[in-house]
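A single protein chain has been omitted; all remaining protein chains appear in their positions.
Naming follows writing order (A, B and C), and every chain is counted from residue 1.
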């Protein structure tokens, strides 16, 4: 089977994975209205390309928080990579590095962050959930800094976990031998099978702190010598507050449609967020990015870069680090083509007039 | 089979009920444009959730007409519960009570209102159809008051009955042993099988008074020592008149799409109604509520609470009072999650800026 | 099979008719965009019904050009009724008369107009195509007047015939024994089978005059002692000109989607036409009317009455005059119900505020 686009990788991953894992990765919350709309919203945007722009080559590189990336596309934080491949996040970071870009590493990684960062060729941003156990949380931040992570990305769209119904039906669980390695030393590394539903949801809703607030952001910014990003913003007023409370960046995200169903599609929320922060910090976006033209649209509407979530997992499931790299290379090629066809030789030339 | 959401209950009820009953509950008038649009209109609304709201717990309780409810969700008035379960409305009111909320009891109840109210843990609002036989009507009101009902809810969207085509095809009828118990003492307790169509439509169109008017509302308000709600309002001007004529509340409703097909979806009509009454009375809503996020949307647009119709019947059909409670608990859990994810700790914090 | 709505009649007619006839009646021009949109446009309109209107009975009667009709619904002019039933237009006019309303009789009737009018209980409006042979045309008008027709309805949306592709594929033809009786005496009563396509299109495009103009309207108005209606108007400027040139009424129509595909849906064109004529003449409408609520919508937007096309033919095919009457009675019952549910006791109370 030819793997021509990231949808092909999804189909190949469907064949490669068991249902517990594939459904966990694939699905969203409730009726999946947002999951579908994240994607559909990109397809509703039309491109008005420029002609005769005199472009011989495209430069896709960008500088994000001081890190040189081969393109404005990073791996989004996703959990439990060992469900997709025995090497787990090590394979992911290897593929991401081979592609010359950076990776967001989940708190719920199945490989310890120190190992992941050690294997990384590019920046690793540590995605943080704040546990009710603040000792554990403080320890995670300290470990991330010590390990060499380049930033902390605080997830704010998941004070409790969304209702992911396939996981309830599947009694989603971690197979023998797979643990949340970042939390394992503190005793929070696994969750039991839950005969009543998703073990993960029980884990998160019992251990994570739903009450995190702007004060916690201030605490985190003060405690962290590395930049703090806020992931899960969909409103301008919240985005402005992030800037005011010391965040270094924002990820416009609705958690890939896995949290609050019928929340606004990320690409539809982007312009308001960009307008509100008014250049004070970098705005990233995830949710529904599947084509190079999606990257063009996000950048035209003001994003600095985008994060790729599920497609990275499909690549990982299909062929480990090579699969991850292949997925990123597909997006890179599509982005390069889209820029050429739009008449943009650099990312700065991806301007708002390109979209309608 | 897991019963994870209310749609699962619908499917289980489909298997549990005969066609005469299931079709009666499920369907709407004519082409069911409004039936579908009630639901679709909710899904068209997008949520703009707030982050870092610092919420540990959610308080879902509300005070409605002086009654404390565990959440802003009540059972809508629906007819003939013995079609779904042998215990009929007694099972429903038990499930509703176990869930800590209130119930609208239909004129067309298959259990006498006195028995229902006696078994109720929370408020029972008596839904009233005005019969041409005003003695019977007056008797119903007096009985409702004497029985301890907390309010009268006058249905105004059904001066005649809508054309529910499956009921015509099924020759909808009440099986042996099931009667309209509230009207039975007056001799209006049953309707014969109608070889030409729905027996119910014949009953209603021959016995109910299509000519009820604002004068009747005044009469009813004067005659009733308990509050009078008006159910079936979709216009601001009508809503304002309700306030002027002494109503204590309004239910924005199109009878679940069972009356005038292509009438406006209730959630689309809500804002105009809320604006017109300008706080003079409470506005409730029914029609298409199937998810916790729907409740959030209705409250964000100004509703005080919502009514749940068909899903209550699916719960009743599947498991009697336990099924009713289970359905309400699902909506409660979803509402709790949605509030957490929207950054709202109380119902008052569900503000208009959450929807777009 | 129950025949509960007019769609049921369509299905029954499909079973009763051969393909040559059924396809001729059912289909529209080219891709049938307009055919579908005529219907869909009605379903896009939402009703904002009024409550507590105090209506005991509805009066559906109307006065159209001096003729009392039982309801604002007439039979549209359609061709070749003998394809549907051996009694042809005689059965139709009998059913229409039994329903207490009026009929538009096509130039392409398979029964001579004198016979039809003689059998009519209500008004017959003669639909006129202008033949290149003006003698024949003049003769048709004179015969219509002499026969007792109540008006001439000049079709203006068919200077040439639309491309009805199923008729081309079917080699649409008139079976042995069926002729265009109104034109038969002049020798234009039949058309040969056309091995290359629809015989009718060949007939029309060779014999009808595509060049009819506003002068012809003036000529016709001057020549006709009975009122002249213009059928096929979709623009305000044309409607105003109709008024200025002596027309007594307009039928907003796109020929049931059978002429110019992608032309505007009639209900979408109505308001502009009504506004332009400003009360100077009556505005009727056809195209997509299938439900009582459609009649309400058309009247709310300013139509005096609507015409029912294909459903009349389905009734005719299913059960002759009784079928025609049954279809009209279904629409009447639905209109009566819709008016009751909208809070309108007379047609005048069907006001613009009912639609959105």
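Definition applied: a contact is a pair of C-beta atoms (placed from the backbone, for glycine too) under 8 Å apart; a residue touches a chain by one contact, two chains touch by 3 or more.
These numbers come from a predicted model, not from an experiment.
Q: With touch as defined up top, name the shown chains that contact the chain not shown.
A: A, C
Q: One chain is left out of this view; which of C:4, C:145 or C:168 touches it in the full complex?
A: C:168
Q: Considering the whole complex, not just the chains shown, which residues of chain A touch the missing one?
A: Residues of chain A in contact with the hidden chain: 2, 4-5, 42-43, 45-56, 291, 293, 297, 333-334, 337-338, 340-342, 356.
Q: Against the chain that's been left off, what residues of chain C make contact? List them.
A: Counting over the whole complex, chain C touches the hidden chain at residues 30-31, 33, 37, 156-160, 162-163, 165, 168-169, 210-217, 230, 232-235, 238, 241, 259-265, 268-269.
As a convention for this text, only the chains that are shown with their structure count from here on.
Q: Between chain A and chain B, two copies of one chain sequence, what rotation angle (nearest 5 degrees) aligns their Cα atoms?
A: 90
Q: Between chain B and chain C, what is the separation of their C-alpha centroids in Å?
A: 42
Q: List, in ascending order, every residue of chain A touching at least 2 other chains.
A: In chain A, no residue touches at least two other chains, as defined above.
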